[in-house]
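The complex is shown incomplete by one protein chain, all other protein chains being positioned as in the whole.
First chain written, first letter: the chains are A and B, and each begins at residue 1.
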Amino acid sequence: MIKKDPIIEPVSGNNPSDGFDPMYQWACDLFPIYRSLSGDGVRETLDYIKALLPGLFIKEFKSGTKVFDWTVPNEWEIIDAYIEDENGNKIVELSKHNLHVVGYSEPINRWMMLDEINEHLFSLPNNPYAIPYVTSYYEKNWGFCLTHKQRESLLPGKYHVVIDSSFKKGVLNYGELIIKGSSNKEILLSTYICHPSMANNELSGPVLTMAIARHLSSLDLDNRYTYRILFLPETIGAISYLSQNLHKMKNNTIAGFVISCVGDQRDFSIIQSRSGKCLSDRVLIHTLKQYCEKPTTYSFLDRGSDERQYCSPGVDLPVSGFSRSKYATFPEYHTSFDDLSLITQRGLEESYSVMIDVLRILENNHKYKTSILCEPQLGRRGLYHKIGVENTGISHKKSSVNLMMDFIAFADGYSDIISIAEKIGCRATDLIDIAKLLWDHNIISIPKLEIE
Amino acid sequence: MIKKDPIIEPVSGNNPSDGFDPMYQWACDLFPIYRSLSGDGVRETLDYIKALLPGLFIKEFKSGTKVFDWTVPNEWEIIDAYIEDENGNKIVELSKHNLHVVGYSEPINRWMMLDEINEHLFSLPNNPYAIPYVTSYYEKNWGFCLTHKQRESLLPGKYHVVIDSSFKKGVLNYGELIIKGSSNKEILLSTYICHPSMANNELSGPVLTMAIARHLSSLDLDNRYTYRILFLPETIGAISYLSQNLHKMKNNTIAGFVISCVGDQRDFSIIQSRSGKCLSDRVLIHTLKQYCEKPTTYSFLDRGSDERQYCSPGVDLPVSGFSRSKYATFPEYHTSFDDLSLITQRGLEESYSVMIDVLRILENNHKYKTSILCEPQLGRRGLYHKIGVENTGISHKKSSVNLMMDFIAFADGYSDIISIAEKIGCRATDLIDIAKLLWDHNIISIPKLEIE
Partner (left out) sequence: MIKKDPIIEPVSGNNPSDGFDPMYQWACDLFPIYRSLSGDGVRETLDYIKALLPGLFIKEFKSGTKVFDWTVPNEWEIIDAYIEDENGNKIVELSKHNLHVVGYSEPINRWMMLDEINEHLFSLPNNPYAIPYVTSYYEKNWGFCLTHKQRESLLPGKYHVVIDSSFKKGVLNYGELIIKGSSNKEILLSTYICHPSMANNELSGPVLTMAIARHLSSLDLDNRYTYRILFLPETIGAISYLSQNLHKMKNNTIAGFVISCVGDQRDFSIIQSRSGKCLSDRVLIHTLKQYCEKPTTYSFLDRGSDERQYCSPGVDLPVSGFSRSKYATFPEYHTSFDDLSLITQRGLEESYSVMIDVLRILENNHKYKTSILCEPQLGRRGLYHKIGVENTGISHKKSSVNLMMDFIAFADGYSDIISIAEKIGCRATDLIDIAKLLWDHNIISIPKLEIE
């Protein structure tokens, strides 16, 4: 047994005097920027983030680099894109909405018949007022997205199709922020920055991650864990990053979270890791149950973001996805309707509180062991009711003394705070405060095994 | 990792150009033969089977041989048996129905009063038109079985009771067919041939097993597993066989099935092994769920056929029972009503399909591991949709691409095809085809550990 204070408060909720960071405002600022896998829009976005998180490093992978089964693509630059009718009316125009052009479209400048154009048009018959979000990253193609209403109004005839885009050897950018803790063991936070002009999916993830990172960076107290915080283009970004950092991450990561679609107020959900039982699954499910009665629990079969890479066989990082309304489940998903009206400052703040609780629990999630055989005498330490009247049959809620006694009764050196809280049916965050008190009174200790 | 083609198709369904074997006709041919534990009826039956399965060996155990706790009984020969009234009317007559005489009855030739005879008569008050099936293999006795209606019509008086039977040192016959595979590891198929003139229990088992064996024998492709296919008298046959083959079978058997009562169309059921968790349990339950919504799952407490021996403590073979309407659960069981009207060619064919699926899954049930870290890029291999439009929020059924991605996501080298199919909620047979495709593209491999 080692006896030293393990209770730290690196992430103990927002300072009420500050109020919350203006996450919604950040999302508004970032919304108009044209983001894709790579290019100036991504760099502009990362610069904005770095202004708020000075410790961030903006890094890059070179086009053409082999990363596992993939190759880092060329940079794509888009100057302009439109379809013009014979009267010179621009009827679909990138400058009107970032979603109008298929991501990574090849350049084209040609008069074509509507019939020919049609197989390059994307619209949603069942959602006729929405512009869909479509990309063709790894297949040479071009295309325009438009509302189904507009598409139905197009008259047969000739149109001038212009996509002024170019590909060049360049880089794939990403942001990396490492916040050192007293331990080499790490917690991973990962979000993605490749989606243009959609709000819940995906500006909510980056702005929430920024707020969490600012909170972690500003702490005076030492944090126990090291935090690896990533702002990546989805899929290729995570794959590229893992191809360079896998060994270290496998050795050190104790939990991780892909943060995506966290800005609306309709749901709280988790996308479980492949096993469904890793530490991140356990802490996130426990915490979500404090925020709503029935958080939605998606299995790994419903994965869709970078947990696909982090949890893939052989990579096997203990990573869960955290969402409010998960991607691919809400009606506005991957359309122009996923705009700034879908997310709220309050939705983001609730998500922030969830993640702060999650990290606080992880920082304090020891496997405590009672230092005393049989029940300790709480009375002589002033920890117990003065007199035994509590047991006269008058029912009462579980008092903090009962919670304390239950915690001691299950503090066997094998059960962590989360599992004891689940057994008792209380909040892990409540047990942290109790553990602090008991630690101060030398009633519990931490098995040597657990100290790194 | 070893890289060689593991996908074989030794048991991949019936060749549609052939149609199914005429299993029902075989049952009709075998129905009139008087079978018991041993004797000419059993030999005649085995000769019939060998005519269709030339690889079958007809073998024997000598009467008096000690086999574990048992002794191989003498051969019993029955020439004739009847009860005659004083007017010379034969009122119960073996020649009218094979079930009329209690199996292994001792010889008798005597005039007796009805009162005396009564304790040697067996009938079913609750099923008054059925002749019951009764045997007395290990207790010297004699008796007649008749419908309760007939019994009630017997007038008091004297009757001439004749059983012209004899016992002699002889043999207990059985049929054994070994079909070699590339591995020494074996799959056991066991059925029994000792029941006279009943159809579901038990001509359905032998004729289905014959059809499966013919299919396995005729394959051009090498099968992975060796098949041990047994046509035995129930209980004493299995015990005798195990007494000579236990060591080899314990070393090699990966799964086995007792095939019994598989000819009607009323149910699909499994009798689980003692643990309820062995490979045969898993594959059979998985497969039955593809054939009906709620297959009946009997625990080992409901055992009744040779799984009693194969799964007994110390023998411990991984064997399940496969039935349609299980013995002892259907009203016609062990009576003259279990006749050829109870089973159908279609019932037998459905059972055949179940077992062919089961064996195909077992042959291909590898613990695949993805060869590639992070998700493979299916796109550049032509395995992925051309463009990302599938994710625009339009719901669709799980496509084969999604199935493929899910399979890759769970192919961790520890989970076999069956368990991955259960996780995904798809058919293991679907995954076999997908695994073949991924194998061809070097996306998955088989852990060296698994290769024998």
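Couple of notes before you dig in:
What we mean here is this: a residue touches a chain if its C-beta (ideal position, glycine included) is under 8 Å from a C-beta of that chain, and two chains touch if they have at least 3 such contacts.
All figures in this text were calculated on a predicted structure; none of them were measured in a lab.
Only one of B:S136, B:Q150, B:S217 or B:N402 touches the absent chain when the whole complex is considered: B:S136.
Among A:E116, A:E375 or A:D440, the one in contact with the hidden chain is A:E375. Within the whole complex, the absent chain has one touching residue among B:D69, B:D115 or B:E293, and that is B:D69. By the touch criterion stated above, the residues of subunit A touching the omitted chain are 369-370, 372-377, 379-380, 386-389, 391-394, 406, 408-413, 423-425.
Contacts to the hidden chain, counted on subunit B, fall at residues 68-70, 102, 122, 124, 126-127, 132-139, 141, 143, 235, 238-239, 242-243, 246, 274, 300-301, 303, 308-309, 311-316, 328, 331, 333-335.
By our rule, only the chains that are shown with their structure count from here on.
Each chain gets a centre from the mean of its Cα atoms; for subunit A and subunit B, those two points are 54 Å apart.
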